[in-house]
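Each chain you see keeps its place in the complex, though not every chain is here.
Per-chain numbering from 1; labels A and B assigned in written order.
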Amino acid sequence: MAAEKPGATQLGKQVGIPDSPETAQLDRVANPHADTDYVARFTAPEFTSLCPVTGQPDFAHLVIDYVPGAWLLESKSLKLYLASFRNHGAFHEDCTVAIGKRIASLIEPKFLRIGGYWYPRGGIPIDVFWQTGTLPKDVWLPDQGVQPYRGRG
Amino acid sequence: MAAEKPGATQLGKQVGIPDSPETAQLDRVANPHADTDYVARFTAPEFTSLCPVTGQPDFAHLVIDYVPGAWLLESKSLKLYLASFRNHGAFHEDCTVAIGKRIASLIEPKFLRIGGYWYPRGGIPIDVFWQTGTLPKDVWLPDQGVQPYRGRG
């Protein structure tokens, strides 16, 4: 069980899928090691949104790494926030970066990066990689290690 | 669905395979995060051209990474541009670098690189790796992670 503590206003309640990213509430909780630089990684292989042009479903595997400052990202609210894209139109490049920015704006991390690995459309998948700036000195941040797309064979 | 917006002049139309790379139209669209440095990756495992010496088909797996400036590469036009090599003669080294240069010249990225992973001929495949220059500071660019050629066993 990940950090779910004071500040986690949706914790312990049954909460439906938010109607849109705008209305989804993303929560933060106090970082128990606020004096220490470390990385927390969330891996979310269950992301789906809609294509703004055709209305058809899109799917992605998302990986979010961050170095917390005063706050940790509350994991249940992250799940609900990601689920809020379910019936929401989003372009691949834009959506991935926007998710990263929304989280960064809430938790004010020392560093954050997001990798979006989208399922292929037209035979050519798009991956998107964004980070907020310079990784603080002496922080260990491994590769995300997501397999590249291969086609068949 | 990747970025397909104003500027995407071929979007929503049924467009045939262009006759040659020269006649193929490659489109760009406005970058929705033009103030932010990030990477977009296109993985194209369905590339084929002709050998200029023998006329026989060649195949490659292409991966293109770039840091957009004002423009994104429009994905449908990329698909058509790559398809335009289908009946076109091209040497491996030359072709890979030329594709990278054509895209870079259109979208004027802050950085671009292309990896061309060609199927073996004569038992010895050729891979080609080109980039435009220095990756901007604090941009995250993972390995392309394409498996090396192994032969058998």
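Everything below uses one rule, namely that a contact is a pair of C-beta atoms (placed from the backbone, for glycine too) under 8 Å apart; a residue touches a chain by one contact, two chains touch by 3 or more.
All figures in this text were calculated on a predicted structure; none of them were measured in a lab.
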Whole-assembly copy number, given 2 chains displayed: 10
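Basically, only the chains that are shown with their structure count from here on.
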Distance from subunit B to subunit A - Cα centre to Cα centre, in angstrom: 27
Residue ranges of subunit A in contact with subunit B within the complex: 51-54, 56, 58, 91-94, 96-98, 101, 113, 115, 118, 120-131, 133-134, 143-144, 147-151
Of subunit B, residues touching subunit A in the complex: 1-5, 11-12, 31-33, 36-46, 61, 63, 68, 72, 75-76, 78-79, 137-146
